[in-house]
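Report on one structure; see the data block that follows.
All protein chains but one are shown in place.
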Amino acid sequence: MEIIHIKELSFQYPESDNYALDGVNLHVKQGEFVVIGGPSGCGKTTLLHLLKKEISPHGLQSGDISYIGKPFDEWDERTLIEEIGLVFQDPENQIIMDDVMQELVFGMENLGYSPIDMRLRLAEMVHTFSVEHLLHQKTTALSGGQKQLLSLLSALLLKPRVLLLDEPTSQLDPVAAKDLLIMLERLNKELGITVIIVEHRLEDLFDKADRVVFMNEGTVVYDGKSREVIHQIFNRQDQRFLPYIPSISQMCLELQHSPTIDQIPLNVNEGKARLASLPPMNPIVKKENQKLNPDAESIVELKDVYFQYEKTAPMVLAKLDFSLNKGDFYAVMGGNGSGKTTLLKTCLGLLKPQRGSVKRFGRKLTHKSIDSVHQQIAYLSQQPHTFFIQDTIEKEMQLIAEQHEIQDSEQRIKSLLNLFGIEHLRKRHPYDCSGGEVQKAALACMLLTKPSILFMDEPTRGLDSVSKIQLQSILRQLHSEGLTILMVTHDIEFTAQIATKCAMIFDGKITAEAAPHTFFTGNYFYTTSINRVTQNSQYPEVLTLEEVLHSWQTHELA
Amino acid sequence: MANARASLIIVTITVFVLLIVMYTVFNYHNYLLLSLGIIGCVMMLFFIRFEMKSIKTREIVILALLIAIAAVARVPFAGLPSVQPTSFVIITVGLVFGAESGFLVGALAAIVSNMFLGQGPWTPWQMFAWGTMGMSAGLLRQFLGMGKLWILNSFGFIWGFIFGWMMNLWIVFSNMHNFTWEFLVGIYVSSFYHDLAHAISNVIFISLFSVSWIRILNRFKKKHGLLEDSTLKPSIAYDHSGK
Partner (left out) sequence: MLTLAMYFNHPIFLVTILFLLILVNISHDRGKDLRKWLPTLSIMSTLIILINPFLVSRGTTILFYFRGKQVTLEAFMYGITMALFIAIILVVFISFNLILNGNRFLYIFSKILPRIALMIMMAIRLVPLMKRRLDEIGDVQRLRGMSMTVGDFKTRVRNGMLRVQILLTWSLEEAIHVTNSMKARGYGTEGKKSSYTPYFMDKRDWVWLFVLAGLMMLCFYGGRLGYGKMIIYPELGPWQFFWIDWIVFCSMFIITSFPLFIEGREKIRWKLSI
C-alpha cells in the first residue's frame, strides 16, 4: 500500500530565484525504509519538511502530496500530527522541557490526551525500550545520543505510522549514531513503521535501506534499491555522488570489472565473501611506513599531567605524557569521555592541570602567555561559527588584519578565500552558510595571522562527504606547507587518510602512538571498514580506498 | 480558557481593591504585604493580557530565549562583579520588540536568573523593576524614537538608579515598623555606588553595543516577521549609524 505519494512537487522559497524543489515525484510504500541523500542545498530537507504539514516552510508550492490516498489538505490537522512524526538534526534544538518526563509527554499534552492514556503509553514505551533510568533526569544531563533517543521516543508516543528523520545522526559520535540506526531498523522491522531518513553519512544506511533516493538541485536523480543505485552511480562514474557510496562497495566495484548488481557488497561480511571469491593477487611489497620522526623539535609538551574537573570527580587525565612535534599531523582518538577534548584544551591552555607541566614552544604556559601569544595558535572548535563577531566573512577578515597589523591584507584575504574556494561567500553572513562553508571561512580567518599550530576538535562532525573530501585536501595542503596540526576525532576513515601520527587515549593516558598504518592494521574493532574486509584475506591489509587503488591495481595487472 | 482568564482578571482586581480597603479602612499597616500585593496585581494584569493575546509559537520561543540570555548574560562577567549586563539585554529587547515584550522578558528574566542565584523576598521587586525597565524602553521608542545615542545613554544611566531605588524599597517596606527618614536616606546613600556602577555599565553597553544588538534583533525580526507592533513604524535611524 502506498502511504506517501508525491507528484510533481515544486517549491520556491520567498526571495529566491531558484526552485528548492523542481518537479519531484516520489512514492513510498507502507513499511519501507527510505534513505534520501544528496549534497547540502539539494532540497532534501525542504522535501522532508513539506511532508510534515505543520512545519512546512512558507513559499510557492505546486504539485500534490497525499497521505494514504488523500491529499494533505483533506486530512485533519490532528491525524497528521500524530501519524507523521519527525525527528530533527540537532538534539539540543528540539528539546523543550527541563525534565525528561515533561519532554516525553509534551506532544500528548498538546493534543489533550487523558492522563490515563498518557500513563499507559508512557509505561509501554519505557518498558519496550528500557529507558527507566532516563525518566527522572534533567534533559540537560543527557548525552547527545540519549537526547536524540528522547526526541525519537517523544515522537513515537504519538504512535506515528510514518517517521521522518532529518539528519538525525549528524551531531552524534559514531557509536551513538550506530545505536540510533539500529533502533530505527528495529522500529521498521518490528512495528512496521515507515521510515524516511535524510542523511549524509550513508556508509551504514545502504545496508539497512529498502530504497535509496539521491537528489540534486531540487530533483530526484537516483531512486531505487541500494545496490541498483550504487551500480548506476558507479557505472556512470557520477562524481557528484561517488563519495556517498560505501567504501566497501566501491572497493569491490573497482577490483572486479563489471560485477552483477547482486554481487555488490554492502557490509563487511559481504565484502569479505566477495573478496574471497576474487582471484588471488601477487604479493606486493607493503607500503613503507612513514617513519615517526623523533628528532623533530617538540612544540607542545605535556609531562605527568593530571586533570579532573571537580574535586570529587574522577581523574580525566592521569600521568599523561604527550608531545606534539613540529610538522606532525597528529590525531588523538578515543571513546566518549576518554579525555580527548580535555587533552586538547590542556594543550591550548584553556584548562589548567592540577599537576604536571604544559610547555608550548619550550616555554611554560601561563595565563599571560595564553592571552598574549595567541596569533601562533589557531583553534577550530566544533562550533566554528562561534569564531565570528562581524556580520560578513569579509569584515571579519578585515578586522583580524587590522588587529594584527597585517601587511598587504587584501591580497592575503583574497588568496586565502581562493585557497578555500569560498570567494563567492565573501559578503555572506556566517550564519547563512552551510556547516562546511563556515568551517572553511573560520579556517581562512585564522590562517590570516600565519599560525604555526592548528588545533581542531572533531572537524568532520556534521560534514557531508563532499565537504569532508574538500577539508581533507585543504588540510593536506596546509600540512605540506609546514603547519603542525593536532586534531581530536572519532572519524577513523578520515584519520586513516590524512594523519601522520595517531594515538589512542584511554584511562587518562596515551596508550598507543604510531603512524596510521601501524596503528590501525592491528586493530580488530577500531579500524576502517576497508581494513576489516582486507584483514586475513589473500590481499595485503590496507586502510583506505585510495591505498587499494594505488597499490593493488597495478599489481593485479601484472 | 478565556472564561477562566476573565475571572482571573476579576480576582486580581478584587484582591487589589481589597488590599487598598484593608489598608485604609482597617488600619492594617503591613506595608510589605501591601506593596507585594500591589506589585503582584500589576504584574498579573500584564501576564493575563499576554495570555489572552494571539501569538505565534515562534514568538514564544524567541521570548523564552531572550529571557534565558538575559539571565545568563552575567556569566562572562564573573571577574567583573560591578557590571550588570542583564539590564542592557532587557532594554534592547524593549527597544526592538516593544513595551509588552520588554516587560515580559524583564520580569521573567528575574525569576529565571533567581532560580539559579536564589529566590528571595526581593524577587517580586526585581521582576517589577526589570519589567518596567523593559516596558519603558519600549515606550521610549514609541514616543521619542531611538534615533539618538545620547537619549539611550541617558535613559540607561537613569535606569541604573531607578532600578536600585526600586530594589531599596523592599528593604524599606519590610522595616516599616521603625521607619525613620534617616533610615530611608541611609539606605539610598549606601546603595549609591552600586547604583552608579549599574548606571555606568548601562551607558558603556549602550554606547558600545546597542547599534549591533538592535541590528541583530531587527535582522531576525525582519527575516521572520516577529512580534511587530502594528502601531509602530520600523525604526531606520540605526541603519545610518551602524558601521
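A few notes on this one:
Order as written gives the chain letters A and B; numbering starts at 1 within each chain.
We adopt the following convention: a contact is a pair of C-beta atoms (placed from the backbone, for glycine too) under 8 Å apart; a residue touches a chain by one contact, two chains touch by 3 or more.
Fair warning: this is a prediction, and the values are worked out from it, not measured in the lab.
In the complete complex, the hidden chain is touched by one of A:214, A:244, A:387 or A:420, namely A:387. Along chain A, the points of touch with the absent chain fall at residues 49, 52, 54-55, 77-78, 81-82, 85-86, 88-90, 92-99, 101-102, 105-115, 118-119, 139-140, 151, 154-155, 158, 345, 348, 350, 367-368, 370-372, 374-375, 377-379, 381-383, 385-389, 400, 403, 431, 446.
The chain not displayed touches chain B at residues 4, 8, 26, 30, 32-33, 47-48, 50-51, 55-58, 60-65, 67-69, 71-73, 75-77, 79-80, 83, 85, 88-89, 104, 108-109, 111-112, 115-116, 118-121, 174, 178, 201, 204-205, 208-209, 212-213, 216-217, 220, 224.
Going forward, only the chains that are shown with their structure count from here on.
Centre-to-centre, using mean CA coordinates, chain A is 43 Å away from chain B.
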